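With one protein chain held back, the other chains of the complex are shown just where they sit.
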Amino acid sequence: MAEAHRNETAADSEGVDRRTVLTGASGLAMAAGLVAGYGAFGAAAARYLYPSEPAKKRWLFVVEAARMKSGDSMVFRAPDGASVAIARQSESGNVGDFLALSSVCPHLGCQVHWEGAANRFFCPCHNGTFDPSGRATGGPPGEAGQSLLRYPLKLENGLLFVEVPDVKLAATDPVKPNSGEVC
Amino acid sequence: MTLNAKRWIIAFLGFTFLASLLFVQYEEVTRRRVEVGLTSHSISIPASSKQCAECHGQLTPAILDHWKGSTHAEKGVGCVECHRAEKGDVDGFDHYGALIATVVTPRDCARCHAAVESEFARSHHAAAGNILASLDNTLAEQVEGSRTPFDPHGAPVAGRKAEPVNGMAFAQVGCQQCHGSKVALKATDGSKVTVDDLKPGPDGKPTNLDAVGKVLKDQNGKPMFDAGSWPNTGIGRLNLDGSKGSCSACHSRHDFSPRRARQPENCGKCHLGPDHPQKEIYEESKHGVAYRDLKDKMNLDAPKWVLGKDYTQAPTCATCHMSGNLRNGGRVTHDPGERISWTNRPPISLPMDTDAEHRVITEADSEKRAKLIADTAEAKRTRMKEVCSHCHTSDYVNLFYKQYDDFVALYNEKFAKPGKLIMDTLVKADLITKKQFDEPVEWSWYLLWHHEGRRARHGASMMAPDYAHWHGTFEVAERFYEHMIPQVREIVEKARAEGKTDAAKQVEDVVNEILNRPEHSYILKQK
Partner (left out) sequence: MQTPIGFVRERLPISGDRLRELTNEPVPHHLKRWWFALGGTPAYLFVVQIVTGILLAFYYQPAPGTAYESVRSITEDVAFGWFLRGVHRWGATLMVAAVILHQMRVFFTGAYRKPREINWMVGMCLLLCTLMLGFTGYSLVYEQLSFWGATVAANVAEGTPLIGGMLKRFLLAGDTYNDHTLPRFFILHAALLPMALAGLVVLHILIIRLQGVTELEFENEPEEEKQSHFNFFPDHFYTELMIGLLLMILLSALATIFPAAMGPRADPLTTPEIIKPEWYFYVAFRWLKLFSGTAAILSMGFIVFTMFFWPFVDAWIRRRTRFPEASVWIGAIAALAIIGLTLWEASVAH
């Protein structure tokens, strides 16, 4: 390393040293070029890492409306595994009769479940409770005045559809040949 | 190279790199757009059918894979949504906790596709099962086969057990696979249970519980089908719930592909062959030739597939007879008869004036006729012309229809009406029996209208000159002059020899009157 300073002729002869490297037109242009090129690459990489279609949703068939009477309820399982409680509350014949509630507690994201005897949804994490329309009646969500998330519903030709997040089902394993198991 | 120059070069290269990444961005956007068009749709197995998929993914992987490619899969319609049975359904059975039925009928499909089903139900397609009591059926069940089973004669064929011969096999495998079977369950007493025994009510539930009680079930409680009636996807199938038809006749299970239903090959399962070669006729026509060439550009996967919007390259069967187009607001019909102005099915072609029940009106009295008509042939023709007009001018279309009408009229007047008159006279004069296919002249007449005459008329209707002429009118003429007339004259002579002079004269007068008409003068001069 002692020889490091031995010969700086090339740089010195042109009167450029480290401090002036980034000054002057050519220096600025070089910096701009480098930032533009590698910056664009970085932007592409960032876009790559950001989830592609975060909020893609899909209307899925639930049931023929006529099969549910007022007071009936059912659980619909969305492709991402979330269970959606769907209930019919009146018989007017339009989509307003129906209610689709998320089973995710708005407090901290635990799964609520229906307690038929108490006529309420119950969250076991912090004892949150919700009435049949999804409004919180007790526990931390009750204090915060939160409600269970509602999924959009639509009626088409008497068929009930719910809009839920779409999950691309990985092609997973190719179909395995019959292993001879008796199903 | 000076440092300054190097810096400029680096600046230049940096921006070039940026430019190349902009090109990458452009590619990315283009690719996305293409991908959206192709919509590699995602599917998920509905929770209701998870259990089905677990077993059937192993046992019948193709069914599951086929379904994965369907719009049903995209919209979350799984196995039980269609195969679901209700309590009281005669063919319902408990399958690992789910009450299901094997055969999915139009009534099941109508749970979601009600409008489509009602269009289909009034179509001639849905009535295809009526053949079970028709002339053609005599042919397959009696002339070709035997309505009663019989014992094999002599030693059985090597390698086969001696067992009674099913005389209905020809009809079951031939006729009924297109026209539809009468779905039958085995009964405990050895008979069969069909829709006739069950007498289903308007809700499709059987009203005759005695018939339900005698259905034979296997050890799992699953009702057993009569092999003669199932498997069957004939378009006029007579189902146990009283509904008619089978949607999978065209929308083959289990992907129910609209794409496939739009292609002529789909119709070609039934509309082909010597008696009504519509598919071959189409293939000969300019329409079919264009389709073969341009199929790839026809956007067959489009969700709506509206002529004039989604494609214009060529028409398929569906384009003209069923699919939506720009002029009709994209309305699809599941009654292919809605745009057909002649029915060329019977011996004598009739205009498609239909009554409220969608039956062709045969009433001759014009006043009575006018009262009966619910939808005229002219209205049907107008609907077809809407399709034609996407590619052809109105002059062109009108003149084509003039050619077609003239063709049908010539066939009707020169051969069909005379032929029918002769056959009716023969029966009236008691020179042939009412029984079909027991005299050579009956075969000739049948071939004339049912095979050759239809080929000619269908050929004319769909612009296939070879079918109109060589496979059509040429053979009609030959059949009439060289087979039918000589056979009739032979019958007349035989009758005269037997002393039935009046009958012989009655027939001879009719034949001579016909042949003395000016349109037959050429032949008369030769003879």
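Order as written gives the chain letters A and B; numbering starts at 1 within each chain.
Just so we're on the same page, a residue touches a chain if its C-beta (ideal position, glycine included) is under 8 Å from a C-beta of that chain, and two chains touch if they have at least 3 such contacts.
None of these values were measured; they are calculated from a predicted model.
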{"item": "Contact list for the unshown chain, restricted to visible chains", "value": "A, B"}
{"item": "Of A:41, A:59 or A:122, the one touching the omitted chain in the full complex", "value": "A:41"}
{"item": "Hidden partner chain, residues of chain B it touches", "value": "1, 3, 6-7, 9-10, 13-14, 16-17, 20-21, 23-24, 27-28, 31, 35, 40"}
{"item": "Sites on chain A contacted by the missing partner chain, in the whole complex", "value": "1, 3-11, 16, 18, 21, 33-34, 37-38, 41, 44-45, 47-50, 52, 168, 170-174"}
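FYI, only the chains that are shown with their structure count from here on.
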{"item": "Length of the line joining the C-alpha centres of chain A and chain B, rounded to whole Å", "value": "47"}
{"item": "Chain B partner contacts - residues on chain A that touch it in the complex", "value": "10-11, 14, 16, 26-27, 29-30, 32-41, 44, 58-62, 64, 76-77, 79, 157-159, 161, 166-169, 175-179, 181, 183"}
{"item": "Complex contact set, residues of chain B against chain A", "value": "2-4, 7-8, 10-18, 21-22, 24-25, 42-47, 54-59, 61, 64-65, 74-77, 81, 111-112, 114-115"}
